[in-house]
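Heads up, this is only part of the complex; the chains shown haven't been moved.
Chain naming follows the written order as A and B, and within any one chain the residues start at number 1.
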Amino acid sequence: MRAKIQPEPIITLLTDFGEEDPYIGAVKGVILSISYARVIDLSHNIQKYNIQEGAFYLFSVAKYYPKNTIHLAIIDPEVGSKRRPIIIQTKNYFFVGPDNGVLSLAAEKDEVQKVIEIKNSAYFLKPVSKTFHGRDIFAPVAAYLANNKKPEEFGPLIQDWIQIKIPKVRVNKNEINAEIIHIDRFGNIITNISQEIFQTINKDEKKFIQIQVNEFRSKVGLCGSYNEVERGEFLGIFGSSNFLEIARNQDSAADALNVQVHDKILVELPID
Amino acid sequence: MRAKIQPEPIITLLTDFGEEDPYIGAVKGVILSISYARVIDLSHNIQKYNIQEGAFYLFSVAKYYPKNTIHLAIIDPEVGSKRRPIIIQTKNYFFVGPDNGVLSLAAEKDEVQKVIEIKNSAYFLKPVSKTFHGRDIFAPVAAYLANNKKPEEFGPLIQDWIQIKIPKVRVNKNEINAEIIHIDRFGNIITNISQEIFQTINKDEKKFIQIQVNEFRSKVGLCGSYNEVERGEFLGIFGSSNFLEIARNQDSAADALNVQVHDKILVELPID
């Protein structure tokens, strides 16, 4: 169990608001007007409307925070529609945001304990706009949670919340049909092949894999760090998120291969 | 009146410094060397030299902060000239920045109580550069205000400070000649038509308006949320800032209409 070492509650912020518009500034103000929480920016540059990208970000970082951290994630293309605002309480954290899956990858990883539909308008900023629930619903709810309000005070328990998944790979003898799930600033291509899955087909611990993405087909070494190959050379590596990355030492693999998130990738272990 | 719930004073930061240059890092350091204030980033990506955009940002968010928050805004194209550094004390807040209008929209909304010209160099970082008053004048002044120095200690009261305004609309029977005042990351086009003005010409609560921007002319529905129309369709909506927005559901209205801030827009109510 994580220690709660912070005297102040922590609220992390993840949005697709960008930084030029007066949105994230309003969210922070609402929180600080209600609670003495410490506000931590994760990113406001999630691609707009991209629930999957937001979910992957939160999945990758939530677990590093101290117990009782409140993770607020606002990627909300359907704001003002019937999609529900929710709180997910997990073993260590609270997640607050729209019920569109953005919270689900991170929440499920930390053992979901209960999911609440936010309905109690006593905790909303009035009047509630239909275009900015981040400011009028999610920010005050996160702040009141930081003030030790119980999730149950915000509305009823629900069971049918939306869960998205990291797409599953298809394993076939010595090959894995996989998908690109993220491309980072450095051009590293992150696939959905976890180290565990990979080990099931690589029992004799081969040091090379054959990859195929679009027209590109190549044998690349499996490395422990980017610097085991020459600058600009390709490699395969189980990166910081424990998924197989296709990378180049100090250069962009994604630019060289001209790939995008969701592109298919075939990984084969050479047969001797 | 807003509660002062924060044990630490809050200083918000709004600049056009961007994030690649060693400017905002210096400003934060100067503040933290003087005061135990909590430093909150609003945005550092205001378009460079764009006073109007900075003023609109601050106008939109300042009011959400707790009482006694110090709002520091540094969009300062005339740094080092005779433009004056000022403090504006309002009913709930302190505003610190150059006297070029960037503070004025937000300050006037909160009832201006006094305006001080910052002159007392005892509170400046020495030597004072002529290119970076953000670091040498505004940051230390904000920090000393956070330490409970009174505005009067920084210089004399002035009356003739610069006020900019949101451009006024021209109403003519059933039409409003308006202007685009902001375009957000999502491509929503924010006009200067407030809900109050609009209601004066829409007494019978029609649900459609005719808009004209450049060559584009169309009838669009007045909606309560973006999702009341199909994805990609246009709509009119009174958004989170209470101004009429021309938007598209999950798509960019600004890209489709190829418009910019300051472009004219004509809004008509159809005659039955």
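Rule of thumb we're sticking to: a contact is a pair of C-beta atoms (placed from the backbone, for glycine too) under 8 Å apart; a residue touches a chain by one contact, two chains touch by 3 or more.
Please read these numbers as outputs of a predicted model, since none were measured by experiment.
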If you could, jot down how many copies the complete complex is built from here, 2 of which are displayed. 3
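One rule holds in what follows: only the chains that are shown with their structure count from here on.
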So if I superpose chain A on chain B by CA, what angle comes out, to the nearest 5°? 120
Need the CA-centroid distance for the pair chain A / chain B, whole Å please. 31
Chain B contact footprint on chain A (complex, rising order): 16-26, 28-30, 32-36, 39, 41, 48-49, 77-81, 129-132, 135-136
Taking the touch rule as given, give the residues of chain B at its contact with chain A in the complex, in rising order. 2-3, 5-7, 10, 12, 14, 40-47, 56-66, 69, 182, 184-186, 224-227, 237, 239-241, 245, 250
